[in-house]
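One protein chain is absent from this view; the other protein chains keep their places.
Labels run A and B following the written order; every chain starts at residue 1.
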Amino acid sequence: MDMVKAAKELLLQDRVDIFLGYHKLDGHQIPHGFTKARVADLDQLEISLNRYPLEKIACDLAQKDPTLKIGILARDCSQRALNLLYTWDQLNPENIETLTVNCCPSSLSTHGDCSYLKPKTTGEYKKAHGIDYNDSPKDFMAEHDSQDRLSRWMYEFQKCIKCYGCRNVCPVCFCKECSLEHPNLVEPGVLPAEVPIFHLIRATHMAGRCIDCGLCEDACPAHIPLRMLYREVNDAVSDIFGYVPGDHIEKSPFSIIGKTVELTPAPMDV
Amino acid sequence: MTLKRIAFVQELLKFMGLEGRLHLEWISSAEAQKYVDVVTKFTEKIRNMGPNPLRAINEMKKAG
Partner (left out) sequence: MAGTQGNFKVSLTENPRYIDMDKCIACGLCAEKCPKKVDDEYNEGLGKRKAIYVPYSQAVPLKYAIDDTICLKLTKNRCGICEKTCPSGAINFADKAKEKTLNVGSIILAMGFESFDPSGIDSLGFGQHPDIVTSMGFERILSATGPFGGHLCLPSDKDHEKAPKKIAWLQCVGSRDENRCSNAYCSSVCCMYAVKQAVMAREHSHDPLDCAIFYMDMRTHGKDFDRYMEGAKKNGVRFIQSRVHSVVPSQDHQGIEMRFIDPDGTIQNENFDIVVLSTGLQISAACVDLANTMNIELDHGNFVKTDSFNPVSTSVPGIYACGVFTGPKDIPQSVMEASSAAAAATEYISSARHTLTKEIVIPEERDTEYELPKIGVFVCNCGTNIGGVIDVPDVVAYARTLPGVTYAEENLFTCSQDTQDKMAQVIKEKKLNRVVVAACSPKTHEPLFRQTLINAGLNKHLLEMANIRNHDSWVHASEPARATKKAKHLVRMAVSKSMLLNSLFETQLPVTQSALVVGGGIAGMTAALSLARQGFPVSLVEREQNLGGNARKLFHTYMDEDIPGQVKTMIHQVNDHPMIHTYLGAVIEHLDGFVGNFNTTLATPESKVTIDHGVAILATGAVEAKPDEYLYGKHDAVMTHLEFDGRLNKKDPMLDAAEDIAFIQCVGSREAAHPYCSKVCCTHSIHSAVEVKKRNPNANVYIFYRDIRTYGKRELIYKQARDMGILFFRYDLESKPRVTPSGTGVNIRILDHILKMPVSIDVDILCLASRIQARDNQSLAQAFKITCDSDGWMLEAHQKLRPVDFATDGVFLCGMAHYPKPIDESIAQAKAAASRAITTLARSSISVGGVVSRVNEQLCSGCQGCIEVCPYNAIQMDEKKHVVNINAALCKGCGACAAACPSEALTLEGFNNEQIYAQIKSAMGA
């Protein structure tokens, strides 16, 4: 298989010290770091279907040893995540080698093999009281009035069991200490998590950062449509600032003061 | 910076169905009248909108 050969080459030619991919353990695909010392393990390399934030593992490794050269199995979303991490100085692009996986369908590949490609099914109750996974933020805005929007989001948020899965799996969450655990912002030891502040804090921190990989929504045991929430957040960022995170290496607009004021404050509508 | 952040948060709140409760206005220390006008207008607007719906939800939650 080409991918195996390419990964082996990276290790054998010392272009990387470690290669991050997946292998099967007890029937489960899990992330694994392959090394030159056990290069034969690469024959067991798994590349399909399952997804984990390998970039996050790369960040952890890089933090322990900034000189470490890391090879990484990269889907399109990983590429966006990497760009973002380069932008925010969490990874050094010079130390990263990527092997691109056939992922989302495009003009180059007719099929994809990402678990995310199948449309999700939303139950009838959820459709009636909560939010359809497949709804777009724009349609959602258009179809529901303000009161309805609030009650639907409240329905979704109140299911939260505060497992922090969304944050833990997020490839672009890199803060050492998280605002979601800040006692002044989110009351500790309370379930369900304080609504909506818990989710809005995370949404705000995702603005200009979320690269729409969907891992959070996959991970959420409470079936909260997080991907759609962060999509809206990113839409706002791209509408207001013309910035799409992960597109290329460019600072988020939240960190740019700019020399001229182009926006004007919205007038108060009574 | 403030302008950008507020514009964003206004969008987010609108998406959540909580629009109209955040407003940004630049008023210099020399513009007392403007300050009074804006604050009065905003207070009245909020009063007309009624109490924050989240308060009701959180109280319901506490009550079980």
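Just so it is clear, a residue touches a chain if its C-beta (ideal position, glycine included) is under 8 Å from a C-beta of that chain, and two chains touch if they have at least 3 such contacts.
Fair warning: this is a prediction, and the values are worked out from it, not measured in the lab.
Partner chains of the missing chain, restricted to those shown and counted over the full complex, are A, B.
Touch with the chain omitted from the figure is made, among A:T67, A:T121 or A:N184, by A:N184.
Within the full complex, the residue among A:A40, A:A142, A:C175 or A:L191 touching the omitted chain is A:C175. If you put the missing chain back, the residues of subunit A touching it would be 63, 66, 88-90, 174-179, 182, 184-185, 205, 251-252, 254-257, 259.
Seen from subunit B, the chain kept out of the figure touches residues 1, 28, 30-34, 36.
The rule we apply is simple: only the chains that are shown with their structure count from here on.
On subunit B, the positions that touch subunit A within their shared complex are 1, 3-12, 14-20, 23-26, 38, 41-42, 44-45, 48, 53-54, 57-58, 61. Every residue of subunit A that touches subunit B in the complex is listed here, in rising order: 137, 140-141, 144-151, 153-154, 158, 192, 195-196, 200, 203-204, 207, 229, 232-233, 236-237, 239-241, 253-254, 257, 261, 263-266, 268-270.
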